[in-house]
Structures are given as C-alpha cells and as structure tokens.
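Every protein chain except one is present and positioned as in the full complex.
Order of writing sets the labels: A and B. Residues in every chain begin at 1.
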Amino acid sequence: LGKPANSRPDVVAVTLADIVARFGGDLSGDAETTVIGVASLDNAGPGEVSFLSNPKYQRKLASTQAGAVILTEASVAACPVASIATPNPYLYFARLSLWLHPPSRPLPGVDPTAQVLCQLPPSVSVGAGASIAAGVRVGANSVIGSGCAIGADTEIYAGCRIGARAIVHSGAVIGADGFGFAREPDGAWVKIPQTGRVIIGDDVEIGANTTIDRGALDDTVIENGVKLDNQIQVAHNVQIGANSALAGCVGIAGSARIGKRCTVGGAAMILGHLEIADDVHISAGTLVTKSISVPGSYTGTVPFLPHADWLKNFARLRHLDAMADKIRALETRLAELEKKSS
Amino acid sequence: LGKPANSRPDVVAVTLADIVARFGGDLSGDAETTVIGVASLDNAGPGEVSFLSNPKYQRKLASTQAGAVILTEASVAACPVASIATPNPYLYFARLSLWLHPPSRPLPGVDPTAQVLCQLPPSVSVGAGASIAAGVRVGANSVIGSGCAIGADTEIYAGCRIGARAIVHSGAVIGADGFGFAREPDGAWVKIPQTGRVIIGDDVEIGANTTIDRGALDDTVIENGVKLDNQIQVAHNVQIGANSALAGCVGIAGSARIGKRCTVGGAAMILGHLEIADDVHISAGTLVTKSISVPGSYTGTVPFLPHADWLKNFARLRHLDAMADKIRALETRLAELEKKSS
Partner (left out) sequence: LGKPANSRPDVVAVTLADIVARFGGDLSGDAETTVIGVASLDNAGPGEVSFLSNPKYQRKLASTQAGAVILTEASVAACPVASIATPNPYLYFARLSLWLHPPSRPLPGVDPTAQVLCQLPPSVSVGAGASIAAGVRVGANSVIGSGCAIGADTEIYAGCRIGARAIVHSGAVIGADGFGFAREPDGAWVKIPQTGRVIIGDDVEIGANTTIDRGALDDTVIENGVKLDNQIQVAHNVQIGANSALAGCVGIAGSARIGKRCTVGGAAMILGHLEIADDVHISAGTLVTKSISVPGSYTGTVPFLPHADWLKNFARLRHLDAMADKIRALETRLAELEKKSS
C-alpha cells in the first residue's frame, strides 16, 4: 500500500510558458521547463509546480525540489528554482491545479475469490476474499485490499486505497473533496481541486456515516489497525497513526497529524495543522487547539450543573479577568496595611 | 430561483366551517372564508391559516394578513381577522396542516446536455450540463440547476431547488423533514408536517453526509456561493447568507439566520431563532446562544490541560459564584480596617 513511484502518470506535460500563457503572472527561469502536476513545497519534485502563499513558510523555498513555485513578487529573489509571481499565489495555484487535474494510476482486476454484489469500474482492483455489498459505489482506479468487508451504500471515490481486512460500515464516504477554497476580492470562494487520495492501511474499521476526505495535494493517510467509530469527520491531509482509536462524532481538521496508539473520546475536536504525539489520550468533548508533544491524558471540558446553579456560576466566566484584578488590588492594599500595623 | 408567485397551486380550497367541522374549536368571523394552505403569521396571505401559540408574539396579530388564525381563547379579542380558538393552538395547527398537505409546483424536464445516471420522476427539472451520479434519489417536483454535480447516494427530497453549478457530495440529504412536534398532555409528540422546501442558490458546495432539512412552513434557504463542509446539520427554516463558509460538524438549529460572508469553525453550534450579522466569524467549537449584531470574531471555548491540572482547575467552575462572594467580603472587611487605621 505504499505510495506508487509515480502516482500521476497520465498527466500530459506542460511547459511554464504554457501556464503563463493561460493564467498570466511573471515568469522567472526557463520557460521550457516541463511539469506534469502540482505538489506541496516539501514533496514536489522537478516535474511538479508548488506555491508559497504564507510568508511564514518562506524558509521552505531554500530546499524545495519543485520544478517551479508560484509566489508573490516579494519572494522571487529567495526562490532557487523557476517561479511565477502573482498577487494571489493560492488563487493562481487553484486555477492551475484545476487545469492539470492529475488522476492516479489504477491496478485493475477483481480476485476470483472476492464477492462483489455491486458494479465496479474496470480500473478498480479488489483483493482475495473481499466482500463488497450491494449499493456500494467504488470510484475509478480504487484499490480494495484482500479480506475487506465494505457495507452497503458506502461511497469510495476514485483512486482511494483500502488495505487488507478493513471493515467499512454503511453510509461511510471515503475520498470526497476536502474543504479547500481561495477567496476572490469580492468574498466569493474559488474551489481548490482536491487531487490527493485517501490511503487506508490494514485491519482498519470505519464506522457508519463516517467521512474521510481526500487530500488536497498529498494524501490523507489512515495507518494500520486504526479504529474509527460512527459519524467521524476526517478532513483532508490528516494522518492517523497505527492502532489509534477514535470514538463517535469526533472531528479532525485539515492536515492534523495524530500519533500511534492514541485514543480520542466522543465528540472531541482536533484543530487543523496540529501534531499529536504517540500515546496521547484526549477526553470526550475536548477541543484540542494546540499541538501535544508529551504522551498522557488531556482534557478541556466544563462540569454540568443544575441549570439555576449553572446560570449563577458560569456568568462569572465573562468576568474572570476582573476577578483576578480585584484579587491583585486586595493583595496590594492588604500588604500596605500589614506594613503600617507591623 | 426566486420563490414562485404561488407555490401551492394544487391545494383544494376549504372553508373555515369545513375546518371546524373536522377539528373542533370556536370560530370567530366568516365561516365561509376559504383557505388553501398554512403559513407563518408574518408571511400568511388571505388564503392561508396561521397560528399564535406563544403569547410573546401576540403583537404580530395586529399586522397579520392571514385568512384566519388558530389561537387560544385569550387572544381572540386581539385578532383582526377570523380566528379559531382552541386550548392548544400548535397541536390544532399540526393536525390542520397534515390535512391540507400542500405540495409545490414542478417545472418538469431534463436538458439534453445533462448527464443523468439515475432514474428521475417525470416532474423533476434538470438544467443544462448537470451531472447526476448513479444511486441519487431525487424527489418529485425538484429542480436541479445547470452545471450541478450531484454525488452518488445523495438524497434530494420532493420540491427542493438547487441552483447552477452546485456540487453535492455523497451521502448528503437535502429536504428531509425538519424536527417539529407539538406535545399531547400525556407527553407524546404529534408531528408537525414539514411543508416548506430547501432552496439552494448558485455555486454552492455541500459536503459528504451533510443534512439540510426542509422548512416547516416557509423554506430553508442557502444563498449563492455558500460552502458547507461534511457532516453539517442545517435545521428547518435556517437561512445562510451568500458566500458564508461552514466547516465540518457544524450544527445550525431551526430558524437561525446567518449573514453574508460569515465563517463558522468546525463543530461550532448556533442555536435556534438567532440572527447573526454579515461578516461574523465564529471560532471552532463555540456554542452561539445569542444573536450577534456586530461583525467580528467570537469565541467561547475552554483551554485543554493535562488531565490532572484540568481536574484541579475546572472543579472550581462549580464554585465561581462563591469565589466572587468571598472577594466582595474581603473588600468590605479590608475597607473597614483601612478606615480604622487611617
């Protein structure tokens, strides 16, 4: 289930000159450089175009292997490879990515011992002993591992891969578009094509009506032995480490990375771009707003009370800062009195 | 996509006498008044019956254009139009609405350039270039705009309208019944028929397994350019303004109105009947319990801590009011001492 050597072989190569002719921008570097796809600054190779939108990440330019980078005028000098300068690199990148549209490579065929009760595109691969229920939709170029059990009415979008012995319950949706948009000056949203895949390891269980989005550029990855309960939302480019277990109604925002052997209680939420270490346990209902680097249990929930008691106590939350100020003032005045009386 | 001039043309007209003969109640006004449907006090016209259940809204009676209003004996005198008095107006209204059952008007036909891989009722309208995947269920009288992409296994209930270029991901359910019930004296619930529709503008994206309920009387409205992530719940009669974007797992309770260009972070919840101004940004995990009239960012979440620290600190929340009392007592005693020592 590793990433194939070249996951986008069917893309027609285009030159940077072609790109600028179509989308505008100021080209620096060899106009005849050919590229076949898009990728992140960290992962792009010489045949791929990347982008730099947030100046915070400008240091990543130095080491990029991209064939070209879309960036603002201010970053051109710092870019060691070809570049296209434009006022809104993310928006430009969205349009380019939509044009290049990279599909992934299928490994077609259904093993004769698999039991398939739905129709499959010819490009899909299904392993030995897998069972796919009626009403399942499997997108082109998908790979279903040996011994998988896929429940009725699940949806597996094009290009996704599911390892051996996975169990996918009804209504799960694997590989729908991640939620990624750039913004026009008037407030309208421009869709960023979601060209990554969902890669699921061996022995994974996925609950009913759980959704796992495909990656924007790189893949969304669920490692071996992960167990996901019902109604979970896993956003694009999330990575969940081996043997972690997530209870019902959990949400994981985009690009969060969760370590191995973690547990996440029901309805807990993990914000985007965070890193959670191995062996971390998040209590039910907790909102995780920062990365966690030390294993252990973490909690952030409020006790419930009879409604009248709650009204009396929790209204104080709006004035906690004032309460702290009053305590400080009392301390100052008391110290003065103590000095006088000593 | 505007509201049609008359959205309930097929209803047979009935008189108030017919209604009272069937459901009881004390009629005031012309028994031969004919009505063809039900509507809210604000929106009802002379051919529609409305109701007043909560005395808080009695002032709305003065300006209603309804043909008749179902209300309690106590409100009869304040009603400028015909009325039917009954001890439980909401329950009466539920039964009447169930009887009148107003269907909406279809605009039938599939554009020859649309690609439709599922079966459609003949009353459905599908615009140019739309693509509807296999396994999609579209209810009678629905309208699918030009250029829409509707993912597999989505469900679009009868009468809903989707504008141009919408993208609807797998497992979304558009137009299921809103959650509305009146209560019998013994605690049992009586279903309020949900006769509104879901009206979705142009360029809207709707994530996997997201649900948008039809309105109870008026419609649920999603304006142009709105982007909804996965696993979102939009209750009946909600209105979401143009170009607003809602992240995964958000819930919007009934009749809430969200302005234009708002953003709502993952798993935030907005309670019912609230009004959120344009350009408001709600942080992830925040519970919005009051209307917001000033643009800006709003947050209401608690920091998470290592579990032992959390136990020590958050147990205090049950005693915040007592802490405030202690601070006040200290201030009084200290002031007295200061007076003495001065």
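What we mean here is this: a contact is a pair of C-beta atoms (placed from the backbone, for glycine too) under 8 Å apart; a residue touches a chain by one contact, two chains touch by 3 or more.
The structure displayed is predicted, hence computed values, not measured ones.
Undergrad: Please pick, from B:Gly25, B:Gly47, B:Gly67 or B:Gly135, the residue that touches the omitted chain in the full complex.
TA: Considering all chains, including the one not shown, the answer is B:Gly135.
Undergrad: Pick out which of A:Ile192, A:Cys249, A:Ile276 or A:Ile292 touches the chain that's been left out of the picture.
TA: A:Cys249
Undergrad: Among A:Lys60, A:Arg183 or A:Arg261, exactly one should touch the missing chain; which is it?
TA: If we include the chain that is not displayed, A:Arg261 is the one touching it.
Undergrad: Going by the touch rule given at the top, which residues of subunit A touch the chain that is not shown?
TA: 133-135, 151-153, 167, 169-171, 203, 205, 207-209, 225, 227, 229-231, 242-243, 245, 247-249, 260-261, 266-267, 284-285, 301-307, 310-311, 314-315, 317-321, 323-324, 327, 330-331, 334, 337-338, 341
Undergrad: Since one chain has been left out of the picture, which residues of subunit B touch it in the full complex?
TA: Subunit B touches the missing chain through residues 135, 137, 153, 155, 157, 171, 173, 176-177, 179, 181, 187-189, 191, 209, 211, 213, 231, 233, 235, 249, 251, 253, 267, 269, 271, 282-283, 286-290, 294, 296-303, 305, 309, 312-314, 316-317, 319-320, 323, 326-327, 330, 333-334, 337, 340-341.
In this text, only the chains that are shown with their structure count from here on.
Undergrad: Compute the rotation angle for the C-alpha superposition of subunit A onto subunit B, expressed as a multiple of 5 degrees.
TA: The best-fit rotation has an angle of 120 degrees.
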